[in-house]
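Note that one protein chain of the assembly has been removed; the remaining protein chains are unaltered in position.
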């Protein structure tokens, strides 16, 4: 299991807000994805390079709990903690916190896998190395 | 409980696809939201008009199971079925099906509520009327 | 020169509106692109298939005149008329009209080209055939 928590800083952009004046519910998945990709990059895993090699990291399931809405001007950070939930599945546990008061705005669990060109589960070595032997959660 | 199933037709737009050549995971929430709003409109509930009255329909929780990816050129439809899960919470059970073979592409449960200007749960009459007396699910 | 005018129907989706309650300025480029791609498809030119063959249709210049804002609930249509402005450049002249009163909402001229894998201008036969001999505008 990954013990260190990766975080990435963001600021709400006005085009991300909808007519209610709050960040639209779909945009949080953009924030979460960008934080995951930057986390993976920090571990030597390049989403775009894998895509060029026809190895696709894909989302299988997303669970998002919306706690408080982000609004124009808000600065926030997204954390990324990853657990291996099976030989070919990974759970990204992520939170979004507002910077000025550390309030939890959103909690999420995103389950992903890695597919080869034929759409079959295939976990390249760079990803396997994220998880030291024996640290799979089940 | 609402017995009739509302559906809305869509076609993938190329800008919705990412570098893997598939619809980006966040875009499915756009599809689901648009289908929910058109469903509500068909029942006399206008999201935009409510927003102008400072009554905000918001998402509390989203669960999405990604089954198969939509790609450029795909036509699909989204269904909407709503259940009242508590006095002030509604569960939208939604599916996305590919048109050419009726394959299930995504299954979702979106829990929403309605808030007044002070951010307190407030369910206007137009919404209450969606649910005949005694049909609350719990 | 292409004499027939291609049009495509749309309806504003609420997530496309920003905090001013109007469709965000960037979203019009999405509408224009989708209409162009559907136009090209109707002529046998598949943007996604070309991308898989490493032939990329790209935008070189966009000019957009915003006349009136689209809002939640608006139905509208986008037209596409294409002119060849040089051997390797194409001008898409496009307009967006509101359906209920045929008001012009946006006028645009989008200049595009086609690039091969090395980023050099390359116009495949399917595109050349759009323009009968001698009908180039200059």
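Letters A, B and C mark the chains as written, and numbering starts fresh at 1 in each.
By definition in this document, contacts are C-beta pairs under 8 Å (C-beta built on N, C-alpha and C of every residue); 3 or more make two chains touch, one makes a residue touch a chain.
Everything quoted here is computed from the prediction, not taken from an experiment.
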Key: Absent-chain contact - pick from C:8, C:51 or C:88   = C:51
Sole residue of C:41, C:62 or C:126 that reaches the chain not shown, by the stated touch rule = C:62
Ask   = Which of C:27, C:40, C:78 or C:96 sits in contact with the chain that's absent?
value = C:27
Query = Looking at A:37, A:61 or A:109, which makes contact with the chain not pictured?
reply = A:37
Key: Missing-partner contacts on subunit C, residue numbers   = 19-20, 22, 24-27, 29-30, 33, 48, 51, 56, 58-66, 69
Request  = Just the residue numbers, please: which parts of subunit B touch the chain that's not shown?
outcome  = 14-15, 17-21, 24, 26, 72
Task = Pick out the residues on subunit A that sit against the missing chain.
result = 13-15, 17, 21, 30, 33-34, 37, 41, 46-48, 51-52, 71-73
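Following the convention adopted for this analysis, only the chains that are shown with their structure count from here on.
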Ask   = Is it true that over half of the residue numbers where subunit B touches subunit C are used by both copies, so same, or is it different?
value = same
Message = Quick check: how many Å separate the C-alpha centres of subunit A and subunit B?
response = 23
Ask   = How many angstrom lie between the CA centroids of subunit B and subunit C, rounded to a whole number?
value = 29
Remark   = Shared-interface residues of subunit A (touching two or more other chains) are 19-20, 24, 26
